[in-house]
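Sharing a structure below in structure tokens format, with a few things to ask.
Note that one protein chain of the assembly has been removed; the remaining protein chains are unaltered in position.
For chain A:
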Amino acid sequence: MDVDTGKRFPLRILLAEDNAINQQVLFRLLQRHGYTADVVSNGLEALNAASRQSYDVCLMDCFMPEMDGLEATRHIRQRIHPCPVIVAVTAAALEEEKKACLQAGMHMYIAKPIRAEQLMRTLYKCWQVKTREINIESLQQEILSAPSSHFNYY
């Protein structure tokens, strides 16, 4: 784990996750790599946070109370400019879910359990968007080919 990653590739991160365990694990994973994040517990709070200040990336759980990640994404894409890179974070990685994420306008997708290496690769891509090395819209092409899960269900 490289604690300097956050210094080398700084990003303003918003973490939208309702489950306390997932929140703590993901936040701690970010911390160990030199990042910090603002944490919210539902889509409505994510929308409000994104309206108040600019973020480079939003790690968005798809299923949350009050307003889920998909709806929050739609609102953020309509109202917030420039839009942060929105990364879908979800457990049951079904093909129909990936399509729903794509249709809602999410840019990237990572399946739980989230591995450190995978998270850092994702954040590096967000850094490349921030520095305009790559175009934000080009990220969506990878959603459908993103690995479903590291978890071997059977």
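Please note the rule applied: a contact is a pair of C-beta atoms (placed from the backbone, for glycine too) under 8 Å apart; a residue touches a chain by one contact, two chains touch by 3 or more; residues count from 1.
Operating definition for what follows: contacts and distances are computed from a predicted model.
This figure omits one chain of the complex; the name its UniProt record holds, of "Histidine-containing phosphotransfer protein", "2-methoxy-6-polyprenyl-1,4-benzoquinol methylase, mitochondrial", "Casparian strip membrane protein 5" or "N-acetyltransferase domain-containing protein", is "Histidine-containing phosphotransfer protein". Which of A:R28, A:R52, A:H81 or A:R132 touches the hidden chain is settled by the complete complex: it is A:R28.
Those residues of chain A that touch the chain absent from the view are 1, 18-22, 24-26, 28-29, 32, 61, 63, 90-92, 112-116, 149-151, 153-154.
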